[in-house]
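For this view, one protein chain was removed and the others were kept in their places.
In this document, chain identifiers A and B correspond to the written order of the chains, with residue numbering beginning at 1 in each.
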Amino acid sequence: MSSAEAKADRSPYLAHHFESIEQQEESCTLGMWLFLAQEVMFFGGLFMAYAVYRYMYPDAWLEGSGALSIKIGGINTVVLLVSSFSMAMGVYYCQIGNSKNLFRALLVTLFLGFVFVAIKLKFEYFPKFAEGLFPGDGWGPHGHYADLASFGDQGALQIFFFLYFVMTGMHAFHMLIGFVILVVLMVMTKQNKFGPQRFMPILFFGLYWHFVDIVWVFIFPMFYLVT
Amino acid sequence: MSEHHIVMPKTYATVLGCLFVLMAATIGASYIHLGSTYNLLLALFIALCKMSLIVMFFMHVKYSSKLTKVFAASGFFWLIIFFTLLFADYMARHLSTSPFAGSPYGG
Partner (left out) sequence: MANDVVQGPDFPERDYARPEVNYLNWKQTVSSWLLSQDHKRIGIMYLVSISIFFVVGGLFAIMFRLELLTPEGDLLQADTYNKFFTLHGVVMIFFFLIPSIPAVLGNFLIPLMIGAKDVAFPKLNLASWYIFMVGGTIGVIIILVGGVDTGWTFYTPLSTSYSNTHVFLAAMLVFITGFSSILTGLNFLVTIHKMRAPGMTWFRLPLFIWAHYATSVIQVLGTPVVAITVFLVGVERIWGVGIFDPALGGDPVLFQHMFWFYSHPAVYIMILPGMGVISEVIACFSRNRVFGYEFVAFSSVAIAIIGFLVWGHHMYVSGQAMYSNLVFSLLTMLVAVPSAIKMFNWTSTLYRGNVVWETPMIYAIGFIGLFAIGGGTGLFLGATGMDVPLHDTYFVVSHFHYVMVGGMVMAYLAGIHFYWPKITGKMYSQPIAKLCAVLVFVGFNCTFFPQFLVGWLGMPRRYHSYHPDFQVLNVMSTLGASILGIGFVIPVFYLGWSLFYGKDAGSNPWGARGLEWEVCTSPPDPHNFHEIPVVTKEAYAYTGEETLSV
C-alpha cells in the first residue's frame, strides 16, 4: 500500500501514530482514567491528613463542624449533583448528534457550577473571613461564630478550618479549571466540532466533572455532618 | 467507529434520584446518634454508594472494558494502602512509649 493510499483510508480524526480509531479511543480513555487516578491520589493526600487530625482531635471536629451550615452545604450538594446530571445528559446528546441540546446541557452545567461557587463565596467563605475563622494571624472567631472562641483547643480548631479551606478551596479550584474547559467546549460545540463520531472530548470532560462531584460527595459529610 | 455504549436519559435520571435519596439519608443519619465511630462509618458508606453510582453510570464504567475498571480502581486501592499503614502508626502510638525514649535520639 503506498503512503498516499494509506493516508486516504484514514479517518481525519485519527492521529498519525495510531493504527485505528479503536486504538486511539481506548488509549485516550485509559489516559483519562489514569489522570483521574492521579487526581484521586492528589486529593487522597488531603483526605489522609484530614483523617489523622479527625482521629487526633475529635472534639475540635465536632465544634468546627457545628459552625458550618448543613443547609448551605446541602443546597450546594444538590446544585452539584444536578450539574453532574446535566453533564451526563450532554454526553448523551452528543452521542445522538443533537448539538443544540448538547450546547444547552453544557450551559446548564456551567451555570450550576457558577451557582455553586457563588453560594460558596457569599454564604461560606466571606462570612468566615469577616468573622475571624481564617487560620493564621487573623484568627479570632467573633460575630456568628463567637461560640467557637470559648472552645479550649483553638489550635486544633484552626487545623480544622485550615483543612476546610484547603480542601474546599482545592475543590473549587478544580471547578474553576472546569469552567474554562466548559467555555472552550461550548465554543467548539457552536462550531459543530462534536457529534456521534466525535464525542470523546465531551465524555472526558464529563469524567473530570463527575470526579469533582465525587470529591464533594466526600467533603460534604466529612466537614458538614460530623456527629 | 467503535460502538460506544449510549446510556439513556432515563438511567441518568434514576441515578440522580438515587443520589438525592442518599444525600437525604446522609443528612438524616447525622441526626441519629450511633456513637461517633458508627456515624462516621455510616456517612462513609453512604458516600461510597453515591460514588459508585456516579462512577458506574455517569462515568460509564459499568459499560467499560476490564482494563478501564482496573485503572479506575487503582487510585482507590493505593489510597487504602496509604490509609492502612498511616493509621497503623497513629493507632499504635499510644500502645507503648517509644523504645528510644530517653536516648539522645528522643522518643
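Criterion: a contact is a pair of C-beta atoms (placed from the backbone, for glycine too) under 8 Å apart; a residue touches a chain by one contact, two chains touch by 3 or more.
If you're wondering where the values come from, they're calculated on a predicted model, not measured in any experiment.
Asker: Taking the complete complex into account, tell me which visible chains touch the one left out.
Answerer: When the entire complex is considered, the left-out chain reaches A, B.
Asker: So which of A:A37, A:L112, A:L148 or A:V226 would be touching the chain we can't see?
Answerer: Looking across A:A37, A:L112, A:L148 or A:V226, the contact with the absent chain belongs to A:A37.
Asker: Using the touch definition up top, pick the residue from A:I72, A:V117, A:A130 or A:V166 that touches the left-out chain.
Answerer: A:V166
Asker: Going by the contact rule already stated, which one of B:I6, B:A25, B:L44 or B:L86 would touch the omitted chain in the full complex?
Answerer: Residue touching the chain left out of view: B:L86.
Asker: Kindly note down the residues of subunit B that lie in touch with the hidden chain.
Answerer: Residues of subunit B in touch with the missing chain: 67, 74-75, 78, 81-82, 85-86, 88-93, 95-96, 98-100, 103, 105-107.
Asker: Write the list of subunit A residues that the hidden chain touches.
Answerer: Given the touch definition above, subunit A has residues 3, 12-13, 15-17, 19, 23-24, 26-28, 30-32, 34-35, 37-39, 41-46, 48-49, 52-53, 56-57, 135-137, 139, 153, 155-156, 158-159, 162-163, 166, 200-201, 204 touching the missing chain.
Criterion: only the chains that are shown with their structure count from here on.
Asker: Roughly how far is subunit A from subunit B, going centre to centre by Cα mean, in whole Å?
Answerer: 16
Asker: Residue numbers of subunit A touching subunit B in their complex, please.
Answerer: Those residues of subunit A that touch subunit B are 21-22, 25-26, 29-30, 33-34, 36-41, 44, 47-48, 51-52, 55-56, 58, 62, 70, 74, 77-78, 81-82, 84-85, 87-89, 91-92, 95-96, 196-197, 199, 203, 206-207, 210-211, 213-214, 217-218, 220-222, 225-227.
Asker: Subunit A touches which residues of subunit B in the complex?
Answerer: Result: residues 1-2, 4, 6-9, 12-13, 15-16, 19-20, 23, 26-27, 29-31, 33, 36, 39, 43-44, 46-47, 50-51, 54-55, 57-60, 64-65, 67-68, 71-72, 74-76, 78-79, 82-83, 86-87, 90-91 of subunit B touch subunit A.
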